[in-house]
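The complex appears here without one of its protein chains, the remainder shown in place.
So that you can tell them apart, the chains are marked A and B in the order they are listed, and the count of residues begins at 1 in each.
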Amino acid sequence: MSGIEISHGCAKGERPLIPQVCRVVEITQETPDVKSFRLQTLDGKKPFDCMPGQLGMFGLLAYGECMFVVSAQSDEWVQFTVKKVGLVTEQLHELCVGDEVSLRGPYGNWWPTEGCKGKDMLFIAGGIGLPPVRSFLLYCLEHREDFGRIDLVYSGSKYDDLVFKEQLFEIWPNEPDMHVHVSLYREDPRWDGAVAYTAPFLETLDLGPEDGNRVAVICGGPSLSRTCRESLVKAGFDEGHIITTLEMRMKCGVGKCGRCNMGGHFICLDGPIFTLEEIGRMHSDV
Amino acid sequence: MTAQDTIRARARELLESGEVASFVGWEAGRFANQTTPLIISDPADADKLVFNEYCVNTLAKYVRDLVPRGKVGLVVRGCDSRGIVRLIIDQVIKREDVYLIGVGCSGAIDRKSGEPLKKCVECRHNNPVICDEMAGDEVAKDEPADRFAEVREVELMAQPERSRFFESVYAKCIRCYACRDVCPCCTCRECFVDARRENWVGKQNNVAENRFYGLTRVMHIGDRCIECGECERVCPMDLPLMKLNRKVIQDLNDLFGEFESSMSLDEGPEPLITYDLADREEFM
Partner (left out) sequence: MILNKKNLTPLLENMAAGRDVFVPARVDGVAKFALFGEGVECAFDLVNTTMPPKDLLFPQTQKMYHFDVDANGNYRIHEYDESREQVVFGIRPCDMRSIVCLDEVFLTKGFVDEFYANAREKLLTVCIGCASAAETCFCESMGVDPQAAPNADIMLQDCGEVYRVLAQTPKGEAEVANWAAFVEEGDAEPVACELSLAVNMEGVVDKLEGMYDHPIWENLSIKCLNCGTCTYVCPTCHCFDISQDMRRKDGVRFRCWDSCMFSEYTMMAGGHNPRPEKLERVRNRFMHKLNFFARRYGMSLCVGCGRCVEKCPVALDITRLIDDIGACDVAPAAQAE
């Protein structure tokens, strides 16, 4: 059974290190420490075209810039969903509608929208890992007839940490043949659903490889990725049918600054999206 | 038996008996008259240890990383032993974490020039200030060079000349941080230059940022500098770093009386962290 084919050429813009000034046109508070920002150019256009899973370097000239997956897009804007974790993201959270930001991109390869055509899709994410996965999920919903059954397995440590709650609980469960499974790691007064870590939760759902007809897409922290990989392999998945993004390894975005290498691979140039089978063949520090 | 023979024999015994988990000394390098630090845990490697006048590295700094694996044995000369005292006073390690084999030292020789190393010419303590046993005898104390001669050289410069001097020193710095990483006093879990959140010092390489790094480090070492001279020896750009360290020491002597850091374990608190009603306060 051969794995899902992923394109490993990255987008190559003309002047990849020079940002454009963009404007924040809409801000959504997703959780207490996660906000989504919609950006347009100063003359009201979409800053760049991109495929689901591609990234942009979003930042503030005075404070620095960070790499984020475009979590949603339309003909007029691109959106980034940002958790407050460090120096730059703290400042991004201070932004108001109308403020100016810097943006460069797009970078990286994209989710294998073609390679997954006709497949059942199993999306697995934890906490702030949902926005990168959502770009693919939204694509599948837009091209619903190209994909089979869709499952989303999503967990967070507490109710507040679940992003996109409206879509998660109101919209997606009503999409045809889409099944949303949410768990929390701990009991929470506002939660009467499953309480379990992602991997054991996934195992209770009994979602098998369907003879290579189901593709799993994982995005979460190092321990979620490791345990869910083990669960999927135990369930009979081959690693060529498990896809993930290593976008947190990207720094300069252009494969030069030296941080993103995993063995001879540069995540910025070849990734960040790989099958686990491909990652398994790399020399990698995790 | 030479000191080297004793060191090998004792290192083997200490490792075999399990009294120490690792042993730190020197081994021969690739080139003639070159040595490099050696850290062993297998008694069979004890015969790789050497001790000669080309042992230029001080060893105390390694202890910090090795202590979590168990007690560390190491060879100490005056400089190494003061480094160990420093680490103990700064509560980086405990006295019982180390087993010290002392050795008298007549100074190391620069393998390239064949001349004594500058740091060894300036050395004031040829013999260890603490140890558990000695390999060989103590050596006679050399008459050290004038400790502050090079400080006075700078002090005597007219202001514009002195300003040019500092400019030329810090124009050369490449911020490799070898001076920090070799220093037994530099044991902060997070160095101020790495604290990106606070952004104390910018990452641009220019005289202003480099000087801010260099002078802040000098002040932070302050009254703890053991004058081992390793920072100056390892600097790939040959910055005269001991001039700066000794300027601080000279001022300390002047303000608080003759002072040498890390000479014994029961040293009182350092002058810069001690408040005394008799302290001079001519600026008030």
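Assume contacts are C-beta pairs under 8 Å (C-beta built on N, C-alpha and C of every residue); 3 or more make two chains touch, one makes a residue touch a chain.
From a predicted model like this one, the values you see are computed outputs, not experimental measurements.
When the omitted chain is restored, the residue from A:Gln54, A:Ser183, A:Ser231 or A:Asn261 that touches it is A:Asn261. Contact with the chain not shown here comes from a single listed residue; of A:Ile27, A:Leu141 or A:Met282, that residue is A:Met282. Looking at subunit A, the residues touching the absent chain are 10, 12-13, 15-21, 61-66, 85-89, 100, 102, 221-222, 248-249, 252, 254-259, 261, 263-266, 268-269, 281-286. Where subunit B meets the chain that is not shown, the touching residues are 29-31, 34-39, 57, 61-62, 65, 168, 171-172, 174-178, 180-182, 194, 196, 202-206, 230, 233-234, 236-238.
The rule is short, and it goes like this: only the chains that are shown with their structure count from here on.
Each chain gets one centre point, the mean of its Cα atoms, and the points for subunit A and subunit B are 49 Å apart.
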